[in-house]
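Have a look at the structure that comes next, please.
Left out: one protein chain. Kept in place: all the others.
Labels run A and B following the written order; every chain starts at residue 1.
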Amino acid sequence: MAQIEVRDLRKTFQVSARAPGLWGALRGVVRREWREVHALAGVSFTLEAGELVGYIGPNGAGKSTTVKIMSGILVPDHGTCLVRGRVPWRDRTAHVAEIGVVFGQRTQLWWDLPVVESFELLRDIYRVPPPAYARARDELVALLGLEPLLDVPVRQLSLGQRMRCDLAAALLHAPPILFLDEPTIGLDAPSKLAVREFVRRLNRERGVTVILTTHDMDDIEALCTRVIVIAGGQLLSDGPLGHLRQRFGRERWLTVDLSDPGQADPEQVDPGQAFRAEEFGARLVRRDGGRVCLAFDPERVKPAELIARVTARHAVQDLFVEEPPIEEIVAKIYGEDGRIFPGGPGSPPP
Amino acid sequence: MKPLLAIFGARFRLLLQYRAAAWAGVVTQVFFGAVITAALSAFYAGAGDARQPLLLSQVVTYVWLGQAFFSLLPWRTDPEVREQVVSGGLAYELLRPVDLYALWFARALALKTAPVLLRALPLFVVAGLFLGLRRPASLEAALLWPLAVAGAVALSSAFMVLMNLSLLWSVSADGIHYLVPVLVMLLSGQLLPLPLFPEWFKPVLLVLPFRGLMDTPHRVWLGDLSGAAAAYALAHQWLWLVALIALGRHLLARGLRRVVIQGG
Partner (left out) sequence: MNALRLYARYVGLSWRAQLQYRASFALQTLGTALLSVVDFLAIWVLFDRFKRIAGWSLAEVAVFYGTANIAWSLAEGIGRGFDDFGSVVKRGDFDRLLLRPRSTVLQLLGREFTLRRIGRIGQGAAVLAWGWRSLGLGWDAARLGLWLLAVAGGVALFEGILILQATLAFWTIESLEVMNTLTYGGVQTVQYPLAIYPGWLRRFFLLVVPLGCVAYFPVVRLLGRTDPLGAPAWLGWAGPFAGFLFLGVALRAWRFGIRHYTSTGS
């Protein structure tokens, strides 16, 4: 049986709308106006134990709504959700004892207490038997390098340190499922790598199911074998990362370093000599000095052909072909193309 | 003058948003007033009106006036000023071409006026119709009363600025924040009508500035202070106002010097 089963989830929120200005404020005294936001419009998916899933979408797409329903703190209007055979919001205490949740922007640790005291308090809250707690704590401290931080009050920790401590805190009770909400937001590069490495090991070596919500595509690329894309309350894509590229990422990028940088600058050179991407059947992505980046559809113009066309007209020092970064692909999905985008209220494209 | 008016307007609009808070405030005041007047009525029932400085009906009116103008008292420091002192943003205030004392005074005035209007009006209506708040005693009382209220508002603002000033010396002036409101409540007549205090204590109450906040306007309304007595009371308000403003400006100058020297 699947570990997490979500079927046709729907959720609508009522948001109060207040008219601006003084007159609006006075009117607000008498009567309140409401607006409906359809956060989820029929979301379904299934997760097996041990998967590491990326859950991405623009702001307001319904990501946090889905995660809240799966963790049991929000009740959907329609649809079913089963986590390890339980309905999360019905058996709340039994359910939350088996999940760990980390919010990137909020810590669950006690602000004024040393880290280890927060851990001990959580041990008591989750009723973890002392030997199991000691084992989990020591392992997590070792894996995340928390030894020097244990006696430091949480308010004195840097963001990266706090995130590592929050990760440990969420796992002290050895939950089989972990929800990570923007875990690398605001972290510096080394901390991001540390967090990713930890999550990867957690999933590969311990088999912990991880649901990762993030805007950082590097997280997705580094960790996720499966990506679910949601926008406007509906799923746009659900499958391996490779499929995402395949479906939306047919483009390739050709980057050339021109021998004469001036040729790339349309203002410097006369029209006869200027670099024109359209002539080659490509689209100009960016220009940086003598380095020009072109996007092209390899089904219409083969890479070799494009290279030939460019080098025929310009002297090229160096070049390489690559796949566009995942952000580009996702931006496309989110809604450069209006047709892909369902246009639900409350979910504007970034 | 214009920036001060702008601040005034912004605050007013902000306060209008808290409409539920305003209604809740009215309910709270009505309740407290009812309990206090009920207790006082029970006291009077045993003793009779005759030998008391105020009739029961006057005491009831006094109490309701006190409830209506409850928010007039200088309860706490301006939270914006507190924020500025803590964050060091006070330095920016010093860069602006406005008299800082006048600015704080105007803010205090704005903080006083809007909530008072919001709460006093409905309370006047309810207490006046159902709970025993009587009309002003005479035409003279009705005309003098707004003057007394103006004096009270100004006094309260001056107090508030003084409390703000305490922040320049110590941000967590916890002691002051606990004690001042309580003392003010007692000595202004908010907790208990001043005329009911023991006779031997009254000279103290007479001299202190606090009675100008509550007792003076209430008793003008009641006609208990009239003619020359009223004039003296109003003069007492304004004298103290001048003294407090002078003290405030002096302390502000010293406090700012201190802040600048210490680097905010």
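In the analysis below, a contact is a pair of C-beta atoms (placed from the backbone, for glycine too) under 8 Å apart; a residue touches a chain by one contact, two chains touch by 3 or more.
What you are looking at is a predicted structure, and each value in this text was computed from that prediction instead of being measured.
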Worksheet item: Taking the complete complex into account, which shown chains does the hidden chain touch?
Response: A, B
Fill in: Sole contact to the chain not displayed, among B:Val98, B:Leu121 or B:Leu183
B:Leu183
Fill in: Which of B:Phe32, B:Trp75, B:Phe124 or B:Trp169 contacts the chain that the document leaves out
B:Phe32
Fill in: Contacting the left-out chain in the complete assembly, out of A:Val96, A:Ile185 or A:Ala222
A:Val96
Fill in: Among B:Leu55, B:Leu103, B:Leu147 or B:Leu196, the residue in touch with the chain that has been omitted
B:Leu196
Discussion item. Considering the whole complex, not just the chains shown, which residues of subunit B touch the missing one?
Written reply: 18, 20-25, 27-28, 31-32, 34-36, 38-40, 42-47, 52, 172, 174-175, 178-179, 182-183, 185-186, 191-192, 196-198
Worksheet item: Touching the missing chain, which residues of subunit A?
Response: 11, 13-14, 65, 68, 71-75, 89, 92-94, 96-97, 99, 101, 103, 106, 108, 110, 112-113, 117, 121, 124-127
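Following the convention adopted for this analysis, only the chains that are shown with their structure count from here on.
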Worksheet item: Once you find the CA centre of subunit A and the CA centre of subunit B, what distance in Å lies between them?
Response: 54
